[in-house]
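Every protein chain except one is present and positioned as in the full complex.
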Amino acid sequence: METSLKRPVLLASVVIALIALPLVADATGYTALTSLATRVLIYGIAAASLNFVLGYGGMVSFGHAAFFGIGGYVVGILYQHYTLGEPLLGFIPGTNQMLITLPAAIVISGLMAALIGALSLRTGGVQFIMITLAFAQMLFFLFVSLKTYGGDDGLIIRRANELPGLNMRDKQTVYYVCLAVAVLFFFMLWRLVNSRFGNVIVGLRQSERRIAAIGLPAYRYKLMAFVISGMGCGLAGALMANFLRFASPDMLHWTKSGELMVMVILGGVGTLFGPLIGAAVFIVLETLLASWTENWQLGLGLILLFVVLYTQGGVQALGARLFGRRA
Amino acid sequence: MTLFLEQLLNGVQFGVMLFLLAAGLTLIFGIMGVINLAHGSIYMIGAYAGTWVATETGSFWLGIPAALTAAAVAGVAIEFLVVRRLYQRDHLDQVLATFGLILIFNQTVTILFGRQPLFVSMPALLDGSVELLPGLFYPIYRLAIIVVGLLVAVGLYLLINKTRIGMLVRAGSTNREMVRALGVDIRLLYTLVFGLGALLAGLAGFMAGPILAVQVGMGEQILITTFVVVVIGGVGSIRGAFFASLVLGIVDTGLRAYLPGLLRQVMVGSEADALGAGISSMGIYLLMAIVLLIRPKGLFIRNS
């Protein structure tokens, strides 16, 4: 398991490559690469958040799309009230300032995660998978029924949230904002995973009884991890809403939870950057295959199957074997 | 009163369809510990194969063996080629692999049969309605589904409780390692169970043909509901799956039928309808959440 930033040189070069990416994209004419990369970063944050409970903590949540969607809807709903000029619930003013919407999205998805986690964590195993799914589906149907916020058609956010001094209508700016958030996020995740708290979470996966025997309250630790993970997904959802300028119940559907899970598994469960790699592979494959053939699902399915059957531990492990190094 | 009885029958009929799918899923889950997302695809394969043969030959009845064969072959092939390699692996690998299978099956079916939904006519024998009680008309075909479902339930009960295979299955679902240690050919048992589950899913798919649209993605629609049944009933328990299916079918139908009416007593018509529809969509998930909070292992598994 990789929990440390072992190769600062590699890491630095990846970050530099990511910073240079929009320039390269423009120079070569592949301008859509920038927004493809934006999507990868956003899904990478969501998948890594899921991985924190799933990979490190061993809690297989099948409902993380709920937090992703809530994050998106916080941005969308605040924006709608901002444009209409009517306060939400009569006293919360709407806003289009990213410095407010992002923290709001994180806090609210964290609160939802606390609620869902508090109930769900009373079960375990398969039942935990299904009960998280159940809560996510309930929220999905709630948003489908919310006519005020577009219901099934979703909520159009005509202009992305504003950041002081930046032109958020520019795609490259949005990319760099997402990149900055992602770097910050992964740094904090790395600190977290290597903290005492992170060790307890990993310990919980290995043996809950042992942790309990040390005298640590397992349930409270798990709940804390679940909330942090939900907050990460909410952050990703808020970025997604800004990037797409759109929030819809799709973001909460169980297939989205499934996709996040696929990204985690594809990249490598319980690794720091695996989910980001998984997100990249999944999204790039989906985009590439779809631009080649309308039967892209067949190709994607075969590749996923290949990865499961012939690699142990996802793309990261495959890469390690291909290039003869430990990833 | 007749309306209530009719809705009850509707609930039972929906429940029975769920049971055919859930029975296989719960066995595969309970005995082999495999999360098989592709179970819905087998349901779709049964529906497509049966419907296609029935349309081509003009005989509804010829569709039945076709659906069963196709589903069983697909099931055994999945087990043999993919799932067998994953028994020792993590649940998550199984999820990824069977998710891949869903994509593969959906696209293959699209390539083979096109994007338009298929259709099979009802056989004359099962067309029309009968008057069960004065004023209570019910479609014969739906009654037939209920009968078939109950027969399958009885058959499974006998198979599980009265035969040697059933004994191994029961043993397998409580203690997999022990069965293997006793020298039973566990591989053959696994393939058999997988094939049986697929057979039932195919049967459900074909029977759904005349009522539903046979289309790509029909499996995923029902897959999640089936998982809900399995978990409420308790993983690995056929008896649990049976009762959970019926309860879920009846609760779901009941909510759809009566909740908007009840809400209309207390609020404006259109709001009541919209809210009612919203809550009834959530109904089965709410039920599952409540059951799991009270009995974390499901209704029919004793908590250790």
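Lettered A and B in written order, each chain numbered from 1.
The criterion applied here is as follows: contacts are C-beta pairs under 8 Å (C-beta built on N, C-alpha and C of every residue); 3 or more make two chains touch, one makes a residue touch a chain.
Note that contacts and distances are computed from a predicted model.
Undergrad: What is the missing chain called in its UniProt entry, if the choices are "Beta-methylgalactoside transporter inner membrane component", "Cytochrome bo(3) ubiquinol oxidase subunit 3", "Branched-chain amino acid transport system substrate-binding protein" or "Heme exporter protein D"?
TA: Matching "Beta-methylgalactoside transporter inner membrane component", "Cytochrome bo(3) ubiquinol oxidase subunit 3", "Branched-chain amino acid transport system substrate-binding protein" or "Heme exporter protein D" to the record, the invisible chain is "Branched-chain amino acid transport system substrate-binding protein".
Undergrad: Wait, the hidden chain, what does it touch out of the ones we have here?
TA: Spelled out, the missing chain touches these shown chains: A, B.
Undergrad: Out of B:22, B:71 or B:208, which touches the unshown chain?
TA: Only one listed residue reaches the unshown chain, and that is B:208.
Undergrad: Of the listed residues B:101, B:118, B:286 or B:299, which contacts the missing chain in the full complex?
TA: Candidates B:101, B:118, B:286 or B:299; residue touching the omitted chain: B:118.
Undergrad: What residues on chain A make contact with the chain left out of this view?
TA: Per the touch rule, chain A residues meeting the hidden chain are 29-32, 35-36, 39, 144-145, 147, 150-154, 156, 158, 171, 240, 244-246, 248, 250, 286-288, 290-292, 294, 296-297, 322-324.
Undergrad: Using the touch rule from the top, list residues of chain B that touch the missing partner.
TA: Counting over the whole complex, chain B touches the hidden chain at residues 3, 6-7, 10-11, 13-14, 106-107, 110, 114-119, 121-122, 127-129, 137, 139, 141-142, 208, 210-213, 215-218, 221-222, 253-254, 256-257, 260, 269-270, 273-274, 276-278, 280-281.
We take it that only the chains that are shown with their structure count from here on.
Undergrad: Using mean CA coordinates as chain centres, what's the gap between chain A and chain B in Å?
TA: Roughly 32 Å separates the two chain centres.
Undergrad: Write out the stretch or stretches of chain B touching chain A in their complex.
TA: Residues of chain B touching chain A: 29, 35, 82, 85-86, 90-93, 95-97, 99-108, 110-111, 220, 224, 227-228, 231, 235, 274-275, 277-278, 281-282, 285-286, 288-289, 292-293, 296-298.
Undergrad: Can you list the residues on chain A that touch chain B in the complex?
TA: Touch list, chain A to chain B: 54, 60, 119, 122-124, 126-127, 130-131, 133-135, 137-138, 141-142, 144-145, 147, 254-255, 258, 261-262, 264-266, 269, 295-298, 300-305, 307-309.
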